[in-house]
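A single protein chain has been removed from this complex, and every other one stays in its place.
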Amino acid sequence: MTFYLAQQTINALQLGSIYALIALGYSMVYGVLVMINFAHGDLFMLGAFACLLLAVLLPVHLPFVVILLLVMIVIGLLGAFIERVAYRPLRDAPRVSAIITALGCGLVIENTTLSLSPYPQFMPELFDSRTLSFGSLTVTTLQILIIGVALGLMLGLDFLIRRTSFGMAMRAISFDARTVPLMGIPVNRMISLTFFVGAGLGGAAGMLYGLAYPQISATMGVLIGWKAFIAAVIGGIGSIRGAVLGGFILGGVEVMAVAYLPSTYRDLISYSLLLAILVFKPYGLLGQPPNQKL
Amino acid sequence: MRHFLDSVARCRWALPALIAVGFAFVVACEYFPLLNDYSKIVLITVGINIILCSSLNLVNGYMGEFSVGHAGFMALGAYASALMTIKWLPASVFELPLGVLFGGTIAAAIGFLLALLSFKTRGDYLAIITLAFLMIVKSAIENINYVGGPRGMTPPVLTNLPWTFFWVVVTLWVIRNLIYSKFGRAITAIREDEIAANAMGVRIREAKILAFVTSSFFGGVAGALYAQVNFFIDPKSFDIVKSTEILVMVYLGGIASLGGSIIGAVIFTVLLQVLQPLGTWRMVILPLILVLLMLFRPRGIMGMRELTWFLPAGELFKRPKP
Partner (left out) sequence: MSALLEIDEVTKHFGGLCAISNCNVRIQAGSTHGIIGPNGAGKSTLFNLITGIYKPTRGDIRFRGESISGLRPGRIALKGIGRTFQSIRLLKTRTVLDNVRIAYDSQLHYSPLEAMLRLPRLGRDEEKSIEASLALLHPFGLADQAHDLAGDLPYGSQRKLEIARALALKPDILLLDEPAAGMNTGETADLVGFLRWVKDHFQVTLVLIEHHMHLVMSLCDRITVLDFGQTIAEGTPEEIRTNPRVIDAYLGGTEEE
């Protein structure tokens, strides 16, 4: 029995770390622009497809790390591009317009991909995954890789935020966006960088997801993206730690719900849990209520 | 020319006359082959979308929240009505109105709960609660076998053009009456400045309840009409994609505007039909139009403005000549 639990814990860690990577993108953007980037889930989906294209179309067989970096850079640039073209002009417009624009961008991305690839695709294996056994516990090297890469990226982000000037600028902007330019910080560039990093993480998550669950479809951004968004909110949107926490909580709840209950209850449990958390902690577990001068 | 249009707009008989003519026309369509079946379905869809759009506009536009859960109320109304017409009611001429009323009421009851949640939470966090609500409704339906679970249900086809027309008029009339009353003023005050509204003695909680309950009631009505025209409903019909479509209509046509709701619903439905040959590319073009529109007109085509015809007589103030 405990082996089953341990087995599911590995699965939960895998799913949770993927959710966490996506959730980070949402939280980073929310932190600097107080905006929900509804296109983020679709960038996640593009990450999976980008990996597919790179793996299948290129005549040269590239190593895993190179593909990962390429995917992150390409999706990152796309994210920054969307910000520049669609969100920046709306910085002074009512907030809801930017959100709707994000929704629109997401729809454009999703349906373009859907039109080009109406049927789900299969992600090829990028390397030989071996199965390791520890007693009755089986773990594949793929799972270890996914969890390892995800954790590595999260640690890298943590370093970026706490030890670099970019990170400091990002945190400053999320505190008080108006005074930051007065201190000589190029706010626009920082925001673009934030989108680049956030989208890059989302793209990486897409690639990892495609490797873990090899069937990818154009609509997976909607399903997974919204779920990761919920994870970000459970943790407290805008909080980096919260995103990670929320991602693992949601991953854990989903995997455990499927493991021990009829699978149709999975979504019901996850969302009811979310609702329950929000009723008691409206700003998420690690979130802060917005400050308001009265 | 402008003077002429202005006096037409101020003529209090124009709109009721138009409605009467429209109603006569749709009734005639039932007995004479004036429209083919395809056109009728399109018109019914337009009508349902107008109801969805204007009811969501009440919460998202006038009250300034961001509810993404409207498809959930649609689902509640659809399934409630389907239960009535498939399992509980014998076939009769009362089936459709009863089904619709029941659907609306069930949706309104849940809307009331959502209103209670909105007392403590606002803005983005309320948006997420509405999202969770939508997902819960959808997965709850999937798990209840009595309503067919994921396999769906097949309600009898009962909706017709006259009924749709009737419900469109009722929806717009009721919402318009609400807006141009002290409750409507309270609702828009919440959007703009809840603290100031409180200081003016505005009954915030009452207004929020009214907005959510009315919005969800008509969302349920639309769902019921949809169920009875579509002859097949399943949980997948009422997911986030559907909610997103309704959102697109609202922000396209214009927030806080009934005329905008009509325009948004019409453009969306018609464009989707007209662009049918393009397949899934339709949903690339439409959002692109929306994004472009947001860049130039962030509040939508008729954002926060209203057709003079919709204003009640008491609000028609003489505008000073420029």
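The first chain written gets the first letter, and so on, giving A and B; residue counts start at 1 in each chain.
We take it that a residue touches a chain if its C-beta (ideal position, glycine included) is under 8 Å from a C-beta of that chain, and two chains touch if they have at least 3 such contacts.
None of these values were measured; they are calculated from a predicted model.
Asks: Which residue among B:126, B:178 or B:221 touches the omitted chain?
Replies: B:178
Asks: Tell me which stretches of chain B touch the chain missing from the display.
Replies: 174, 177-178, 180-186, 188-189, 192-193, 195-204, 210, 214, 304, 312, 314, 317, 319-320
Definition applied: only the chains that are shown with their structure count from here on.
Asks: With chain centres taken as the means of their Cα atoms, state the distance from chain A to chain B in Å.
Replies: Once rounded, the distance between the two centres reads 33 Å.
Asks: Could you list, by residue number, the parts of chain B that touch chain A in their complex?
Replies: 60, 64, 66, 117, 120-121, 124-125, 127-129, 131-133, 135-136, 138-140, 142-143, 149-150, 195, 240-241, 244, 247-248, 251, 255, 279-284, 286-288, 290-291, 294-295, 298-299
Asks: Taking the touch rule as given, give the residues of chain A at its contact with chain B in the complex, in rising order.
Replies: Against chain B, the touching part of chain A is residues 30, 36, 86, 89-90, 93-94, 96-101, 103-108, 110-112, 114-115, 118, 222, 226, 229-230, 233, 237, 264-268, 270-272, 274-275, 278-279, 282-283, 294.
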